[in-house]
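Take a look at chain A:
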Amino acid sequence: MTAALDAITVVFVLAGCFFFLAGNVGLLRFPDTLTRLHALTKADNLGLGLVVIGLMPRMDHPLSALKLLLVWALGMLAAATVGQLIARSVLRRGLPIWKGPQ
Partner candidate 1 sequence: MTAFPLLDPALCFVILTTAVLAVAIRTVFAAVVSFIVFGLLMAIAWVRLGAVDVALTEAAIGAGLTGVLLLSTVARIAKHRADRGDDVPILEGPEPDPAPTDPLPGLATQSLAIVLSAAVAAALVAAVALLPVPAPGLVAEVGSRLSETGVESPVTAVLLAYRGYDTLLEIVVLLFALLGVWSLTADARWGGQPGLRHLARPDGVMAYLGRLLPPIGLLVGVYLFWIGGYRPGGAFQAGTVLAAVWLLAVMAGLVPIPKVSGIRLRLALVIGPAVFLAIGLAGYPLHGAFLGYPPAIAKVLIILIEAGLTISIATILGLLVAGAPEERPS
Partner candidate 2 sequence: MPGVVWGPDVGSGLLALAVVLPVAGALLILPLGRHAERVPHLLFMAGLVLATAIAYHVWIGGVLTAAIGGWPAPLGIVLRADGLSAVMLLTTALVLVPVGIFAAGEFQPRTADGRESRAGLLFWPLMMGVWAGLNGTFLSNDLFNIYVALELLTLAAVPLVTLEGKAGTLAAALRYLLFALLGSLLYMLGAALLYGTHGTLDLTLLADRVRDDASALIAAALMTAGLLAKTAMFPLHLWLPPAHGGAPAAASAILSALVVKASFYLVVRLWFDLFPSLLDDTGATVLGLFGAAAILSGSVLALRQARLKLLVAYSTLAQLGYLFLMFPLAGGGTEAQPWTAGAWSGGIFHAVSHAFAKASLFLGAGILVQGIGHDRIADLRGAARSLPMVIAAFGLSGLSLMGLPPSGGFIAKWLLLTTAMASGRWGWAVVMFAGGLLAATYVFRVLNRAMATPEQPLRLVQPVHQSRQLAVLFLALVSVLLGLVPAIPFELLQIGGGLSTVEGFR
Partner candidate 3 sequence: MTGMLPLLILSTSLVPAVVIFFLPEAATRVRAAVNLIGALAKLPLVGLILDGVAAGEQYELRYTLVPGLDFLLRIDALSLLFLSLSAFLWLLTTLYALAYLRDGANQSRFFGFFSLCVAATTGIAMSGSLITFFLFYELLTLSTWPLVAHRGDARSIASGSHYLAYTLAGSTALLLGIVWLEGQVGPVEFAAQTGIAGADPNTLRWIFLLMVGGLGVKAALFPLHSWLPAAMVAPAPVSALLHAVAVVKAGAFGIVRVVYDVFGIGLVTDLGLGVPLAAVASFTIIYGSLRALNQSDIKRRLAYSTVSQVSYIILGTGLAGPTAMIGGLVHLIHQGLMKVTLFFCAGALAETLHIYRIQEVDGCGRRMPVTMLAFSICAVGMIGLPPVAGFVSKWYLGTGAIEAGQIWVLFVLAGSSVLNALYFLPILYRTWFRPATGTWREPLTPLPAAKVWGLVSPAVATAVASLASGLLAAAQPFSPLGWATLIVTRDYGP
Partner candidate 4 sequence: MSVDSLFTQPGLYGVTGALAIGIGVYGLIVRPHLVRKIIAVNMVGSGVFLLFGAVADRAAPGPGGDPVPHAMIITGIVVALSATALAATLTLRLSRETGRTALPPEPEDPAVQDKES
């Protein structure tokens, strides 16, 4: 039983880390603000979710597991809002937007 739970944790957390990594690569490599936002918010939300799932079995109390889920939900909410705000700011100020490979 514990071995199985351990396996789940390892797999999910590793997967989460992978998405975090991917998001950060995107942040560094993508050409403009909007695409970078895209990489960050989506990949990080997913990565956070996977880490949360991976950690849930390790909680000693169901309520604590619920708290972890709440963290994920709040994280997504924040990412979505901030992403939206930054994107709108980009549009309002007319900053350059990537139009695809030349």
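Going forward, a contact is a pair of C-beta atoms (placed from the backbone, for glycine too) under 8 Å apart; a residue touches a chain by one contact, two chains touch by 3 or more; residues count from 1.
Candidate selection criterion: all candidates are chains of the complex that A comes from, given by their letters.
Just so you know, these numbers come straight off a predicted model, no measurement behind them.
Participant: Pick the candidate touching chain A in this complex: 1, 2, 3 or 4?
Facilitator: The touching one is 1.
Participant: Candidate 1 touches which residues of chain A in the complex?
Facilitator: Interface residues on the chain A side: 74, 77, 80-81, 84-85, 88, 95.
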